[in-house]
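The complex appears here minus one protein chain, its other protein chains still in place.
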Amino acid sequence: MADGDTATQPEGSTNGAAPARGGNPFVPRGVGGDGVGLDPTAPRALHANPSVVGSSQPLAISAGTPSDAPPVLGAGSASVGSPRGKVRIGDRIFLALTRGASGFVVLLVSLVAIFLVVKSLPSILDDKVNFFTSSEWSTTAGNLRFGIAPLLYTTVAISVLAMILAVPTAIGIALFITHYAPKRVARPVAYAIDLLAAIPSIIYGIWGAAVLAPHLAGVQRALYHLGGFPLFKDRNVPTGSLFDGGVVLAIMILPIVTAISRDVFERTPRENIEAALALGSTKWEMIRMAVLPYGRGGVISGAMLGLGRALGETIAVFLILSKVSNFSPSIFSGGETFASKIANSASEFSNPESTGAFIAAGLVLFVLTFVVNAAARMIVNRRKDFT
Amino acid sequence: MAKSIEAKNLNVYYGKFLAVSNVNFTVAPNSVTAFIGPSGCGKSTVLRTINRMHEVIAGATVQGKVLLDGEDIYDDGIDPVAVRRTIGMVFQRPNPFPTMSIYDNVAAGLKLQSGRTRKADLDGVVEKSLRSANLWAEVKDRLSKPGAGLSGGQQQRLCIARAIAVQPDVLLMDEPCSALDPISTMAIEDLIRQLKKDYTIVIVTHNMQQAARISERTAFFNLSATGQPGELVEMGETPKMFTTPTDKRTEDYISGAFG
Partner (left out) sequence: MTATLTAKPAPASHFAGPSGSRRFKNGLATVLVTAAFLVALIPLVWLLWTVISKGYHVVTSASWWTESQRGKTFESAGGGAWHAIVGTVEQVALCSIISVPIAILVGIYLVEYGRGAFAKVTTFTVDILTGIPSIVAALFIYALFISTFHGARAGWLVSLALVILMIPVIVRTTEEMLKLVPNELREASYALGVPKWKTIVKIVLPTAFTGIVTGVVLGIARVAGETAPLLILVGYSSNTNTDLFSNFQGSLPTLINDQFANLNHATGGTAYHLDANGNRVAGAVVNYAPDRMWGAALTLIAIILLLNVFARFIARFNKIAQ
């Protein structure tokens, strides 16, 4: 595991032989013999001096050391022999601490995955209907009938809707900040968009449900009368449709998509921009020629991160969406996402079996967000290889 | 105090890339030695092998020996941290610690090495080092001000004071004047001439007049082609190197034919 760690880097690859020849200037001055190079396997005997190895008396300060040198004590500088080379005790402890913390985080994530699987598996195995395709959800102990199909559909639909609304807007804002607005305007705008990110989701939730949704009813009615196809049918809830949820989610993921797009647009190399302008391009042509191609990877990964955020969003969706008894694919209908379903049912976590069903839903959500985020990272990293 | 340096068959690598091959030289105690040569020929690399700073770069390795008064600093069981206490270094760009005052910058080495040093001792060392670095008069009234607030030349002298505060035997300088104006450069050159009394100094410089002004011996490094390892072409008394070098390449470089 530790191969490649650079803990021992400054210390090189030397072996821990006893550095004990009198006057050796490199022995930490004034350090006792404790722990100094006692490695019996040390291959080189050149400096091994039996009279000093293991002695507890301080090594003599050599004549070569300035006599007026201040007392340099060996705190944290005792070297310790080890097969991999000398590492100071302080360095060892510190490396152990940082590596331990990293190990803890790795363990934590593994535990999340393991516990979600272990706690949901019995319930999934006990499921009387197909876990992936059924639209039933009944978690009575002994008669588990639950499937995630409608949850998956609603989660994905609402998130994709949010993306469709948020991504073009975010690109527009990012371009506005980086290439259109004067500096004096761009800064406060960027600041305002960052503020959007700082507002907690529950506030978006209550605002979306109590204030925004009633205003969206008219829009939905209009769209509903326009389209005959399934996505727009079934206006069976007054407010709290997937459309309402999608709009609020779009507002919520706008800052993250904007921030990442802004970042890549800002980094467009000056030469590319100037090359495009020198060809006689208009500003928009320059953006299409230089800025957008350069930023495409970044925008896509920003959108994916936003999607990940939307898929897992809980409380806002929980507050906005109306529950419906019959599933409908229409975006003007209500529904439940993985997250809102779990949050809705905290009171049903009474027995292991029903809890397992909800943990199973959580597991699917975990995998879903993981895949989306991993894809986003891959795009980011692939882009890094090119630049 | 000042010690001699001897490099034997040094091959210096960055990962698999051989940056410098087969370098041999000796440096007498209490002398100033200049490393000159075109960019990228490995002057800094060689300099950094002398106090084992080379190996803080990931993947960097060294073959060969560097003897300090006959003691191989690459020997097993030698602590590189202790090596660096004995062989100090001043860098191309002045790099005072930005979070520290002038006083703390000078005291940094002692404080961080030992952790406990008496305040009175420290005061003495700080003043002595700043005086040696010809900076005391300029900063004695603002020792508690940030080191980063000084001018470039003052910052570089602060870095020299910081390096000598830990009482090294050798001082390595990597183009210490290249980021400075002519006046500051003169101040540092004066300083180097004084420091020679107490230290062995090796200095990398791009400025041949500077090498001629301050050094007793000069080493000329070169590389035959890009991608090839750098090598030590010739080393000798500075006046002789600049008037009658033995190697044609040195002559070309000195006369400005290339580089």
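We call the chains A and B, going by the order they appear; numbering starts again at 1 in every chain.
Please note the rule applied: a contact is a pair of C-beta atoms (placed from the backbone, for glycine too) under 8 Å apart; a residue touches a chain by one contact, two chains touch by 3 or more.
Note that the coordinates shown come from a computational prediction; the quantities given were computed from them, not determined experimentally.
Chemist: What are the shown chains in contact with the chain that isn't displayed?
Modeler: Looking at the entire complex, the absent chain's contacts are A, B.
Chemist: Based on the whole complex, identify which of B:113, B:184 or B:200 touches the chain you can't see.
Modeler: Final answer for the missing-chain contact: B:113.
Chemist: Of the residues B:15, B:40, B:98 or B:124, I need the one that contacts the missing chain.
Modeler: Missing-chain contact among the listed residues: B:98.
Chemist: Can you work out which residue in B:36, B:82 or B:102 touches the chain that's missing from view?
Modeler: Going through B:36, B:82 or B:102 one by one, B:82 is the residue touching the chain not shown.
Chemist: Which listed residue (A:129, A:189, A:223 or A:277) would be found touching the missing chain in the intact complex?
Modeler: Considering the complete complex, A:189 is the one touching the chain left out.
Chemist: Suppose we count only contacts with the excluded chain; which residues of chain B make the list?
Modeler: 51, 53, 56, 58, 81-86, 88-89, 91, 93, 95, 97-99, 108-109, 112-113, 148, 159, 162-163, 166
Chemist: Mind listing the chain A residues that contact the chain we can't see here?
Modeler: Against the left-out chain, chain A lists 1-7, 9-10, 76-77, 88, 90-91, 93-95, 97-102, 104-106, 108-109, 111-112, 115-116, 118-119, 168-173, 175-177, 180-181, 189, 192-196, 198-207, 209-212, 251, 254, 258, 280, 282-285, 287, 305, 308, 311-315, 318-319, 338-339, 342-343, 346, 349, 352, 355, 358-359, 362, 365-366, 369-370, 372-374, 377.
FYI, only the chains that are shown with their structure count from here on.
Chemist: So the centre of each chain is just the mean of its C-alpha atoms; given that, what is the distance between chain A and chain B in Å?
Modeler: Taking the average C-alpha coordinate of chain A and of chain B, the gap between them is 44 Å.
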